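With one protein chain removed, the remaining protein chains of the complex are shown where they sit.
First chain written, first letter: the chains are A, B and C, and each begins at residue 1.
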Amino acid sequence: MGEYTFQEIYSIIVMQSFGGVSLACIYVLMGLGLFIVFGQMGVINMAHAEFLVIGSYTMCLVSKFIAENAPGLLNYYFIFAIALAFVIAFGVGYLVEWALISRLYSRPLDTLLATWGLSLVMQQCFRTFIGAREMSATLPSWLMGSWAITDTIEVPLNGILLLGLTIALTASLIIFLKKTRLGLRMRATTQNREMSGALGINTKRTDRLTFAIACGTSGIAGAFFTTIASTSPTAGTAYIVDAYLVLVVGGLGSLAGLFVASGFLALLSSILEFFMAGSIAKVWLYVIIFAVLTKFTKGLFSERIRS
Amino acid sequence: MTIFKLCSNYKKAGRSLGAFACLAIAAGLTSCGGESSTTTTTAKSEGSLSTSGELETFVSASVSTIKSPAVITDVTYKEYSAADYPTAEVNTTGLAVTDTTVTVGQLHSITGTMAISETGSVEAERLAIKQINDLGGVLGRKIEIVQEDGASDWPTFAEKAKKLIINDKVACVFGCWTSASRKAVLPVFEKENNMLYYPTFYEGLEDSKNVIYTGQEATQQIIWGLDWAYEKLGTRTFYLIGSDYIWPRTSNKIARNHIERYLKKKDPKCKVVGEEYYPLGHTNFRSLINKVKLKKPDLIYSVVVGGSNVAWYKQLKAAGITSDKYNLLTISTTEDEVLGIGGENTEGFYSCMKYFQSLPNENNKKFVAAFKEMWGEDSVIGDVTQAGYLGPWLWKYTVEKAGSFDIDKIAAASSGIEFANAPEGYVKIHDTNHHLWSKAKIGKFLRNGQFEVIAESDLIEPNPYPKGYQ
Amino acid sequence: MSSGSSTDYLLAVEDLTVSFDGFKAVDSLTFYVDADELRVIIGPNGAGKTTVLDLISGKTAASEGSIKFNNQELLGKREHAIVRAGVGRKFQTPSIYEDLTVLENLEISFPWGRTVWGSLTFNRTPEISDKIHKVAEEIYLSDKLDEKAELLSHGQKQWLEIGMLLVQEPELMLLDEPVAGMSVKEREATAKLLKKVAKGRSIIIIEHDMEFVESIANRVTVLHMGKILAEGNMAEIKANETVKHVYLGD
Partner (left out) sequence: MKTKSSENNAITKAIGGKEGLVALVVLAVLLLVVLPLFLSVFRLNLTGKYLSYAFVAVGLVMCWGYGGILSLGQGLFFGLGGYSMAMFLKLEASDPESTKIQTTPGIPDFMDWNQVTELPTFWIPFKSLPATLALVVVLPIVFSYLLSVFYFRGRVGPVVFAILTQSMVACLWYVIVGNQGYFGGINGMTDLKTLAGWDIRTEEAQRTLYFVCVGLLLVSILVCRWILATRLGRVLVAQRDKEERVRFSGYNISSFRIFIFCVAAVISSIGGALFTLQVGFMSPNLIGVVPSIDMVIFAAVGGRLSLYGAVYGTLLVTLAKSLFSESYPNLWMFFYGSLFIVIVILLPKGLAGLYQDYLRPWGAKLIDFRKRRVPVQKETVTSQEGKA
């Protein structure tokens, strides 16, 4: 890049790395819900992405509602919308577990099929009840634009928010799993159902809550996505592949793995996308992942357990 | 400066002498005169003429244009009665035509990813058909619709097209949106010999006997728009960005050719500093934006399509690429997309289309009113939607000119068909290909998701196989 | 030390060590098994008995050491390779194909046509069915050949699995608690069976039930915390104080 000054290249590198960070955040957010449902419960939820979309729609609709009825609140609705996104996704998740998943724990691959059907139904629901058109949330004014660190380095504000929220969400999730009674119950149940049952843990209920919370988390994640992308009935299909791939690369059931994988994928795609065009970059990203996985078939973070 | 441009325009007009009808030259000359007087050279001062009702006409000699005829032969309200046109005569090929009705097909995606974009066309076509029926239908026959869902899936499009033509024997089909779906059904229409009215602006490189292209082919949208940017925005370096499929790629190919072969002649500084494509539905443009920042183009030329748009504009805004620092000209973002993107993210950029909902002419005001009455107040109307609305009317006029529903007769009669009070203004089917003469317009994105129309061309000749741009 | 050495033992395990993230399940273990020997490994839970079998049969990879079988190194070989070298393995809980009949169970273990192509072209020659019937005889199941394996009693399942090993004609059989959950009669029968099949091959058995051990073992190894505590014939072991303390004691 002869024709550019060091200054320019330096600032591009900074901005590019920040772009990478935000992408990593997105991967993490996509993966968190799966990490619980798939990594912990072993349930393959093909409708996972639709729960993300639920979150996004909640955000959009709330912002639309506020914009029409109480424009004054437009700067603050964000927090409320996120909470609501969690509640709604949680509720739907709870229902789904009760109606569908709970009957299929013994047959993981069947869950895959059923949840695929579910995702189709959910997509059509979005289309029929909310509309086929693209939607997006009007961001609070303080969220738009960028923060110019120097006159050449500009960092997107929503990127910063995304980072903050991701950290917050993950932290609270970890605390929840490690510290609270419910969290303890969950881990116990996922590790040894019979034993936990014997110890008087209501495993049915725990499963239901675990699944619902996972969905809620996805809901929040989805709400965040509105800050950077659009929402449409089929928006989910764009996420599903990457979401699972991140989890697999990380190693199932390893939160640390999820982060490393997210970082790894984000770094990779940022570099690739900078030096080649979009589609081809994507191809190389996948190819590299496949190559890596041939070496680590159990993911980067698979602990060696006694057979 | 002005003088220079004046002469250069004369030269160009002269050059086009051999090529185009004298009408065109006349138009060229007069408009040059008119134009040189209204030219404003500073990059960022477009007069907001649209408020005053009539538009600044910007003429570029790179495209052959004609002025729309002053006197319009309007055929809309001529009465036809089915009795004068016995079914046996008007329908010799066993189409679904009775003494009182004629059945047409409508083939769009109602489900799947494309449903978002195609809804508008469906609604517009239905509006047009309703209006035609209220005026007594076609050759005194009421139009009935068989609708099929392409489900955003190209094989399904082909399958449904076959069904409409073979099983339902429709008299013609209004439908398709993406190039892919058109390419999928094209062989069907050519083999079964039926007529498709295709509403989308598309890449050209095609001119089938069995298709009427009511949207603009690439050159009609691109070349004039680039010249406008060159003159009015004074842009010299261009960054071409598109979704990864044939229309954006072809469009950018034409754009690149125009910049490197024609604009360069005017000003050697003109060059393309980057050209990039991203998969449909791609939502992460951060790397691209950084590359743009590195190259600092005078104009970002965007052919990003569909859902990606939202991410694209939001991330531009977030990265501080706004209209006060950069110029962006798009040929792919209509009112429909802005609805999803949010006006605050696109404000101040430019779009080159042949139709904007805010067009000030009377026909359009009527059309918009009727559309909203039928489909609800909050519905928006984009370029393709309007093009969809043209289809049924053009078909009606063609059938009435041909005095027959037979496909071959229609195909023959199509050339020269006029639709005087089209919302976008006067349009006319070309004599030698199945595309429309139409006017390109430049619209400036407003915060409310509408456009301020700031420039208009004369009728641009459709040229699906542009010489020198291959 | 002698990982390169060649011995006249059938199986020579030397300095075998494996650790699961830090915890050494088997710790620099060294023992030898003669041809035609019937060796019993005993030891309290978590002593690493099963792990030893896992290591020999290639189910688990060792951290260091060497396992020589007929002077060929087994470490690093995949399970199927080790089996083909002549080592058969029976699991703690009977592991057979419930859906298949006894006959098919035995047949599928037959050492011919174990490659893709081989199994495509496999035909049940008279030779094979003779062999199968002979084995069925030995494991007291000749009248149940056409029964589905899932209908067998627990003990019979144990036998069937032993039978599946016999069909493979292994030089060394690794049996993990072959009489677990058997009635007294079945135990005796099994003991008889094992003594019979021990002719012409070596067997390593993990067992808790001391009477059974006494009834069959000609040499006993006591494992404790992944190390060898004592080795010798039953009498010696019984006499051994430490063994009494750590094992028989509790």
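Observations, loosely collected:
The rule we apply is simple: a residue touches a chain if its C-beta (ideal position, glycine included) is under 8 Å from a C-beta of that chain, and two chains touch if they have at least 3 such contacts.
Everything quoted here is computed from the prediction, not taken from an experiment.
Although it is not drawn here, the omitted chain touches the following shown chains in the complete assembly: A, B, C.
The chain omitted from view is touched by exactly one of A:A24, A:V53, A:I66 or A:A114, namely A:A114. Of the listed residues A:M144, A:V248 or A:A261, the one in contact with the hidden chain in the full complex is A:V248.
Checked against the full complex, the one of C:A35, C:I108, C:A180 or C:M225 touching the unshown chain is C:I108.
In the full complex, subunit A makes contact with the omitted chain through residues 42, 44, 46, 100, 103-104, 107-110, 112-114, 116-124, 127-128, 237, 240-241, 244-245, 247-248, 252, 277-280, 282-283, 286-287, 289-290, 293-295, 297-299. Mapped onto subunit B, the footprint of the missing chain covers residues 110-111, 147-149, 151, 153-156, 158-159, 162-163, 166-167, 178-180, 183-184, 186-187, 191, 203, 205, 244-246, 249-250, 253, 277, 279-280, 465, 470. Not every partner is drawn; the one left out touches subunit C at residues 57, 59, 78-81, 83-84, 88-89, 91, 95-101, 104, 107-109, 111, 113-116, 119-123, 146, 148, 164, 168.
The rule is simple: only the chains that are shown with their structure count from here on.
With centres taken as mean Cα positions, subunit B sits 39 Å from subunit A.
Distance from the subunit B centre to the subunit C centre is 79 Å, each centre being the mean of its Cα atoms. Contacts with at least two other chains are made by no residue of subunit C.
Those residues of subunit A whose C-beta lies close enough to touch subunit B in the complex are 1, 4, 8-9, 12, 15-16, 19, 22-23, 26, 124, 127, 132-136, 138-139, 144-146, 148, 154, 156-159, 227-230, 232-235, 238, 269-270, 273-274, 277-279, 282.
Per the touch definition, subunit B reaches subunit A in the complex via residues 111-113, 115-116, 119, 244, 276-279, 281-284, 286-291, 293-294, 307, 309-311, 314-315, 317-320, 322, 336-337, 339-342, 344-345.
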